[in-house]
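Note that one protein chain of the assembly has been removed; the remaining protein chains are unaltered in position.
This part shows subunit A:
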Amino acid sequence: MSLQVSELRVYYRTLKGEVRALDGMTFELGDGEILGLVGESGCGKSTLGKSLIRMDGRMRHVGGTVVLDGQELPIGDDRAMNDFRFREVSLIPQYAMSALNPTRKLRKMVTELLRSRGSAVDTAELERRMDQVGLPREVLDRYPIELSGGMKQRMVMVISTLLDPSLLIADEVTSALDVSTQKAVARALLGFRESGYVKSMIFVTHDIALTHHIADTIMVMYAGRLAEKAPADVIVKAPRHPYTKLLLDSLPEVGVRYADRRLEGIPGSPPSLLDPPTGCRFRARCPIAGDECAQDPPVAELAPDHHVACWKA
């Protein structure tokens, strides 16, 4: 097992109290596995991604452990985590556009970045990786403003995996791109795994169709907890959790027309995590909720590798 997360709890400090953004997440990630993380906004998926690399000032590690390659990550300790960032755990941020220093040419920026981590630039290797994602070499002598969104995104991907991290967190990397660029970026990510630049990957997104194409396993989160986790095909073809089913039903696909088949959104909105409801957190929006749902549903393994947190599944 490459990554083991158990009972992870991360809360946000706010003026009104603590927001329980991650409330007891337990999951594992195998070597070479790509995990797609999906859910609505505010379900804690970005928080999970951030907790594994850097918590911002408002976040507090309340409990639980994260073990990467047999070593526990000191996720609550900002300074101790520095030894792991970029080398062991790396991140492709949501807005790659703003992740590059606008005042440096890219070659200088990469050199400075690696020097800060005590490594020298292997230009041949850097160029080989740029070739792989389809970036011309001249890009290194340009300023970020001279690149298109898709090129910047791919450049950030190359930079963040330069030290061959064990775990890569890709947070909504394709959301701001149009379909053809999106496909190129997704393919590049798969290429990184095949070339062994990264061992395993967490792909955070709200696009289930895209996740289905690149992830081995899909984990659906709801209100800071795991709702369902299974191999990608199983989630798409035979979901068991009512939330996963509703989420899949609300996705328009090319060819689905309003006139022929009317899609429905999920009524209501996710609960406030300031004071989360007791029992199953999806209860208020769930069409099949019953009396037992007032109790917390345990995460059960219904079939091998198919984990569901629902009484009715």
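Assume a contact is a pair of C-beta atoms (placed from the backbone, for glycine too) under 8 Å apart; a residue touches a chain by one contact, two chains touch by 3 or more; residues count from 1.
Rule of thumb we're sticking to: contacts and distances are computed from a predicted model.
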item: Per UniProt, the name of the complex member that is left out, chosen from "Tol-Pal system protein TolB", "ATP-binding cassette domain-containing protein", "Transcobalamin-like C-terminal domain-containing protein" or "Sarcosine oxidase subunit beta family protein"; value: "ATP-binding cassette domain-containing protein"
item: Contacting the left-out chain in the complete assembly, out of A:E138, A:E194 or A:E264; value: A:E264
item: Listed residues A:S51, A:Q182 or A:T217, member touching the removed chain; value: A:Q182
item: Touch criterion as defined above, residue of A:R107, A:H212 or A:K312 at the omitted chain; value: A:H212
item: Interface with the unshown chain - residue positions in subunit A; value: 40-41, 148-149, 178-183, 186, 206-210, 212-213, 236-237, 246-248, 250-258, 262-266, 269
